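The complex appears here without one of its protein chains, the remainder shown in place.
Coming up: chain A.
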């Protein structure tokens, strides 16, 4: 395993900055504007395209199969994004593997890797919304077992030209060849981890990189999950230095903290109610102004300060911002990308990249 070869990260370049979307389509609680499905999908493609123009590193898209969501066929939309972009890395975030066939998922994403000229990544998760279990007739009782079995099979397909396999939830494979193969034979496959440390420990056991979703809470709580992940890698014979970590969470920036909190709260609160059934406690939300809390909210400098603190604590290789949740208008999303590209990303790169400066190379900075 190698950070550079297998996961396409060069640590010397500093932290990668990306975006991710759940592909939700919700009325904006502030204006009640509610765009069509067609428009929302076009906006997702445009968001990724503009993220590339602004110099961002990654765009991820998830799937949810219920009202207020539009990216059920997330791999298809990512195909359009592959075609519309040239440089930005693209991936799912996350693919619900539990209720999908790993063969089909691998075929889709290997194809995406070919279409995008080697830019595709696959993030596999267990699902935080269970619409697909109902639609496809899966038993929620098997929530954990389904994922573990299918994730193992997915990794086996990714790492072997020929696969012989048998399990509980899918017919066996006998010396089967799965086509197509990713551009350079390999494609990054991540495990999506929510709150619980248990899932992080399993990611370490499998020897795969981890994408950690962080909604709210103190940085120290998530640091613990990351610690468990790296310990689990070590205990299973891997070197944590070979595995990238992505952290991500909601992101909102405005001219000052109060404006950001005021503008964003209704989107998050109503959006969470629509997506998950219950809103976001307003007092807990107000605490997110604290630099020690993970939520990336505030003016651009406050966000830089928060993310650098998290970088110090986590040492993650990529941060992904969730900027379009809960009906945030597309125009605002585009403004945010511009702000990230001009006011946030340059500072993050400056403080996290480790290649020798020109002065250093000339010997001027040596002690």
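Methods note: a contact is a pair of C-beta atoms (placed from the backbone, for glycine too) under 8 Å apart; a residue touches a chain by one contact, two chains touch by 3 or more; residues count from 1.
The rule is simple: contacts and distances are computed from a predicted model.
A.B. asks: Since a chain is absent, check the UniProt entry for it and pick the matching name: "Cobalt transport protein", "Diacetylchitobiose uptake system permease protein NgcG", "NAD(P)H-dependent oxidoreductase" or "Probable peptidoglycan glycosyltransferase FtsW".
C.D. replies: "NAD(P)H-dependent oxidoreductase"
A.B. asks: From the listed residues A:162, A:262 or A:350, report the one that touches the chain absent from this view.
C.D. replies: A:262
A.B. asks: Have a look at A:5, A:236 or A:276 and name the one touching the chain we're not showing.
C.D. replies: A:276
A.B. asks: Can you say which of A:115, A:130 or A:250 touches the chain missing from this structure?
C.D. replies: Among A:115, A:130 or A:250, only A:130 touches the chain that is not shown.
A.B. asks: Name, in rising order, the residues on chain A that touch the hidden chain in the full complex.
C.D. replies: For chain A, the residues touching the absent chain are 129-130, 134, 140-141, 257-258, 261-262, 265, 276-278, 281-283, 285-286, 289.
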